[in-house]
Structure formats: C-alpha cells, structure tokens
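Excerpt of the complex: some chains, original placement.
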C-alpha cells in the first residue's frame, strides 16, 4: 500500500533497487500531450548517480522506456507505463546488509513491518524508487508549463551552515543548473561544493535545505480543509527519502513576527488582486492566491558513512557496521529534481481537481 | 472536495461558521468500542473559544451530539455522525467582511476559487471546522489508548521567542493541562501567558510552536513511499488553520549535523531493538521503529489584528480594514487538541492499514 500518489493525476511507483527494474504508471494524464522519452530523460539524468564528483559514484544510465499510453508521439489519456531497467547489480557489495540493520536506514523497520526485506541495495527503500516519481514529474511539469503557464523550480538553498542568497521570485533554471550542487548563488555554490568534498573525504555526509518555487499558479488551486495545497506539498516533500522538515512561506521563522508584521496586505496591481508581501507563501486557506508559491525542505545527512557504527544484527545481537566502497556525501543535488517532480505532481493534480469542480 | 481524511478510519467534516452547525462523519471505526459524548466533550472543551483569558472570547458551548453509529453505548462499525450546533450568530459583527477581503485570511482565495463565499464568520474557513476533527480525534485517541496502548500528547513548545524545556519522552498530560497556555514547563508558561496578554492588549497577535508526541507505537506502522507516517503527519498538520511548518525528529536543526552525528545507533535493550538516540523521531523509511514519535508544528500569528491594514474590497478597489471587538491573540492553546486529534487520526488509520496487510 501507499505506493500511489494523487487523485486525478495519479502515479503508482514500483520496483526494488535490485531485480527487474523500477517504474511508474501514470493514470489520468490528459490526452494529446506531445510526449516522448526525450521529455523525461533530462530529469532522470539530473537525478542519476554518478553525474558529478559530489554525488554517489555508482554508474547507472537510467534510460527510460515508455511502454504504454503514447501513440504517434501523443498521450492517449490511458495509463503511461514507464520503466527503467536495473543494471548495477553487485549484490555482493551489499552482503553485510543481509545480516545487519544499517543505522538510520529503513532495514529494521521494513523487517519489523513485513517480516521480510529485499536487502540488496536496500530494495524498495533505495532512492531508485524516486526514478518513477521524477519520470512522472517530468510529464506533470510539461503539462503545467504548456497548458497552465506554471513554472516549477527547485534549488539548493543551504548545505549544513552555508546559506545561499536567492530570490525565489526571479531565480532561473539555467542559474540553478550552472553548477554541480544546483545552487543558483554561484559564490556560495563553490563553498558548498568544497564542503561536500571535504565531508566525503572524511568519510562523512552532510545535509541541507532545498527551496522549491512555483510561479504562475493562478488564484484558486487547492482545496479547503484537508487537501490544502500546502498540506499536499508537505506530504509530497516528507515522502521523499531523507526529508525531515517542510515550511511554507514564513515557516518557522514567521513565529518571531506579530500578526501585524506577518500579514500580507492586499493591493490592486495591474487589475489583479496582489499582496505587497508574501509571508503566506502564495497560499491562503489552502488555496493559491496568485503569488509565487515557495517552500523549503530539510534533508538530513545521508545515513551511510565510512565509519564503524553500533548496530544490531538480524538475529538481534549487538554488532557494528561500517560503510564500504565509495559513498554518497550529499543527497541534495540529486534531490532537486525530486522536489520539482513532487511539486509538479501536486500542482497538476490540483489543477485538474479545480477544473472538475469549478472550471 | 478535500473534506475527507484517512483511508480506513476516514473522517469527513462539514459546516460553516454560521448556519446549521458543524460536524463530522467517521467511517471505518471498529465496532464495540465503548463510546458516548462524554468521551468527546472534554477535547471539544479544550478547543472551545472563551475557555481562558488568553484565547478568543466568543462564547460557544460546542456541545456535541452523536447522531448515529453508537448503540447501547458501543460503536456499531457504521458511520458515527457527530454534530455541534452553531450558536453565536451575530452576522452583523462581521458585516465589513461582506465587502472587504481580510488580509492573510482565506476570504479572497475562496472567492477566487468558488466565485462565492459565506462571509459571516469566515464560513468554511472558520476554525469552527476543526470541531469535527477534534471530535473524531477523541475517538481515535481512545482506540489507540485502549486497543494499542498508544498515548498521544501535544503541548505548546514555543510562543514567539519563548522556548519551553520539555522532555517529549516523559511529559504528562496533567502537566500540560496545568496552565491555560498548555505548556508543561510551568515557569515558561507564566512568561508565555504574560507575553500573550501584552500582545493582546496591543491589539496584536503572536504565533509559536506546538510539539506533538506519540508514545507506545509499535515498530511497523506506516507505509513505504508516499504514505510514510511522517508524510501523513506532515499533511495532517499543514491542514490545520494557521500552520506554516512541520519538522519531525531532528528536523531543520538536523542539517547542522554530519551523518555520523545524526545517525541513531541500534542497540538491544530488554529484548527489543532500540536506538540510543532519536534523531529519526521514531520513524525510519516512513515506518515506526518503536521509539517515541515527536514533531513540531509552527503556527503563524493570528491574522485578525486591531489595527488598520491595507486591503482590497470585493469590487476590487484599494481600501483598509481594522478588526473590531475582542480578538484572539494566540491560537496555540486551542490548537493543542487539534494537533493531538490529527496525530491520532493518522496513527489509527495506519494501525488499521498495518493490520489489513501484515496483521
């Protein structure tokens, strides 16, 4: 259970780190959208291990195949099934995972829940699961862009204590992609890269914050009460591996302001109702107000480190475990397309829901 | 749409601030649970306006009626319909709301979405909507306590810059309820109360943080991938009025640690797999690991202030608006039972889901 996301633009991901591959089925995609693998592969390449010296070095090409739902270059309105084969299948590299639970991974909890787990590569807990999300998200981003004029972006805002200076209302995709850490503040990006490299060389890992932004969302998307836009975004973000926190608009910082300071006054501008500040993060009462939607997501440092750590074996004895080979020092650069994908999936779903009830 | 929460223990809330009342239908409740209004009213009283000098002074008794689903004092397994009549119906107090959008409220976004809104008292955007959640949450808490041995608590952790010192693993309900701000750190509670009173007297408002905790959750609740326990908690919390942020375990603070520092080592203790720290917040890979689940939710300062603010009228002209009468200086004391309710609803739903697939 729990492998489906969305109400009307609905995705179901499947697949373990080892085995036949990973994939996704997208149901509810509007018909007649131009679509080919070339629309999807670039985001998978941004998510791919081995793309730069500061991410996990495994070699995976992650070439997507579209198995259904597209005919003569256009979507049919029927389910779009996409599949990426698994390649890098060195189970032996993971042999110790068969007998010991890795600290702060999900080995133990999967075993506790299911009484079985696919230990090679972490099985379903592997970040490979996000391939399906990123592939589906690429379609969602395309629909948002072409049919609704909505642009979705994400970038690294902070690595450990290094905070970038970025204006979410103006940041450009090419600035984000201009460096391997995906931080549009070029000077800070350099520092971040050096910090990640130092951390990797010390056999350790580091976390940080990704900021996501959606520009061009019209007023009116989102549902009152439970399916508020920010609630669905929060769920989407906290469903990403290694995420620990979400804040929208003023977020945790907003509690240091009084109501007078925090409120966003309305003013007419260009014939539209606008706000002169944006503590609300573009959403009020769960519904978009036309301002940029922006939020931040915290990702903890990657759990696999090259140091011996206390743990427990599958036969419930105290033991220790140490990471082997080369490790992933920082998930952030690869998580950027994941944040974009989940944002786009939430938004396109709400776009369709809004059309259904109020359109 | 969007007025239903949960998969197996499913609640649907309804009702506007003015009109026939507010209520909730709970579907999927296990049969034969002892239940009467006396199980529900105490939490509604904790949510009620007018309960103390630091919350909104409106007089509402909020007496719950159970209309269905209970027979001879026990649940039937059929839908439990609960209803609270609206009483305090002075529409005239809200007359200006008919013609002007209140800043940082949802008046404008509802109008933009639906092309209509119930302006008296904010209609569906009123916090009265949470009555249904708190009523349903009281049932969920009872089931968790009696059938699963799980205790759910919440308390005020921070008001503006005043931070309480609380051990989430040990805090007791009676300490939380020992003061009107619902902060178990008695000394800090006094300061918080004074701050709220000063703020109220200045016609302003203040926000803060509520911490929630669930103790006794067995390993194995939660679903991989999208319906992770922390993802569903994040959605639940961000669906509460005025909430802006959610963090679980180490949260945003965890990004200042390295992986070595952040990881939770496993050790055997009393025949059980335990962790010696709890950066994970009791959840790993979306599934509970048996440690206390704890998280924090930020609530912005209440939007209604007693000062003139810029805004826009419904006929799209610039104007100003000033709150009238007595206002609510801080939502936190009343939000505590809301956080408990949403936490319990998430947990009982996952308890049933776990039983279905793995039980």
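Labels A and B are assigned to the chains in the order they are written; within every chain, residues are numbered from 1.
Going forward, a residue touches a chain if its C-beta (ideal position, glycine included) is under 8 Å from a C-beta of that chain, and two chains touch if they have at least 3 such contacts.
What you are looking at is a predicted structure, and each value in this text was computed from that prediction instead of being measured.
In this structure file, how many copies does the full complex comprise, given 2 in place?
This structure file describes a complex of 4 copies of one sequence.
Just so it is clear, only the chains that are shown with their structure count from here on.
Centre to centre, by mean C-alpha position, how many angstrom separate subunit A and subunit B?
26
Please name which positions on subunit A make contact with subunit B in the complex.
So the residues of subunit A touching subunit B come out as 1-5, 13, 101, 103-106, 108-110, 112-115, 124-125, 129, 158, 160-161, 199, 204-209, 219-228, 230-239, 241, 244-252, 254-268, 271, 273, 275-276, 279-281, 283-290, 298-305, 307, 309-312, 316-318, 353-354, 356-358.
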